[in-house]
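Moving on, here comes chain A:
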Amino acid sequence: MIEAIGLTKRYGNTVAVDDLSFTVEPGRVTGFLGPNGAGKSTTMRMILGLDRPSAGKVLIDGKPYAKLDRPLRTVGALLDAKWVHPNRSARAHLQWLAKSNGIPQRRVDEVLDVVGLTKVAKRRAGGFSLGMSQRLGIAGALLGDPKVLLFDEPVNGLDPEGILWIRRFMQGLAAEGRTVLVSSHLLSEMALTAQDLVVIGRGKLISQSTTTEFVERSTENTVRVRSPHADKLGAMLVDKGFTVREDGEGVLIVSGATSDQVGEVAAGGGLVLHELSPQRGSLEEAFMQLTGDSVEYHAETGK
Partner candidate 1 sequence: MTLLAVERIKLFSTRSPWWCMLLALGLTVGITAIIAGNWNEGPMPVLGAVFAHTFGLYVVMVMAALAVTTEYRFGTIKATFQAVPDRISPMVAKAAVVTALAALVGLAAGFGSWGLSWLLAGDTSQLALESANDWRHVAGVGLVYGAGALLALGVGALVRQTAGAVSIILVFALVLESVVGLIPNIGDDIQKWMPFTVASKFIMGDPDQGGMPADAGPPTVGALSPWGSFGYFVAIAVAMFVISLVVVKRRDA
Partner candidate 2 sequence: MIEATGLTKHYGRTVAVDDLSFTVRPGRVTGFLGPNGAGKSTTMRMVLGLDRPTAGRVLVNGKRYAELDQPLRTVGALLDAKWVHPNRSARAHLRWLAKSNRIPVRRVDEVLEMVGLSQVAHRRAGGFSLGMAQRLGIAGALLGDPEVLLFDEPVNGLDPEGILWIRQFMHRLAEQGRTVFVSSHLLSEMAQTAQELIVIGRGKLIAQTSTEQFIRDATEDTVRVRSPQLDQLRALLGGARVEDSPADGALVVRGVEAARIGELAAANGIVLHELNPQRGSLEEAFMQLTKESVEYQAHD
């Protein structure tokens, strides 16, 4: 569990993180979202004790990072895959990390195997592709078999197979009861990965909720209905007070109703349905809706 309470970080006159409070629960993958410059990295660095908060605090299982005994056994983190000495081998990199927290050396080979780097363990890390560095970073995060894991853009540089692997892997870690906090800009990926979301903008909390709630709250939910009796069904739905829009031959888009309600109306009239699909907005739409005014560099939309 990670708890931020009134977390604040100022760099000179700039407020990077502003009175931020949130909780990351164990047993779930929590996505950490925000536009560039929202303060995500700063927050993660404060969680890890790399940056000192100007005010407030952040606790891991009830303790600040610096108070943790053998922190790698409690918290594993992948913040930047490039934080490896280029001339050191993957294995040597993990060996010194393991040594520093009294983690047995055989764990090094275990995690190398988990991330699929066993064959290149003796090669110098400087020659690794971004995807391989990323896997090495993940191996480092796993070394201490920690209860809390932080990942910053973990799919960066991974190929489709690697992306699928890390997604399943993170979900697996959460299923084991661990706390998993993942920061990412790839919303279509996060929609598949994260059950909970912490969304920040300009250093402030915008939302903390489940992913489903987040999307439902800020996008319109409609029901798509396809039926050979679309006209009749449409009229019945309007009578019930729902808003109905035609979307091509035999297709209706119904707002203000759940698919359950639409299904009951159709069954009541003995009407055949060919499709009855609740339509949810995308995480991207919801995110844009909520963070619209807190982005850093706006590109021109016209050309």
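Just so it is clear, a residue touches a chain if its C-beta (ideal position, glycine included) is under 8 Å from a C-beta of that chain, and two chains touch if they have at least 3 such contacts; residues count from 1.
How were these picked? Simply put, all candidates are chains of the complex that A comes from, given by their letters.
Everything quoted here is computed from the prediction, not taken from an experiment.
Chain contacts in this complex place chain A in touch with candidate 2, from the set 1 or 2.
Per the touch definition, chain A reaches candidate 2 in the complex via residues 33, 35-36, 113-117, 119-120, 129, 131-132, 135, 155-156, 158-165, 168-169, 172, 185-189, 191-192, 226-227, 259-260, 263-264, 266-267, 270-278, 284, 287-288, 291, 295-301, 303.
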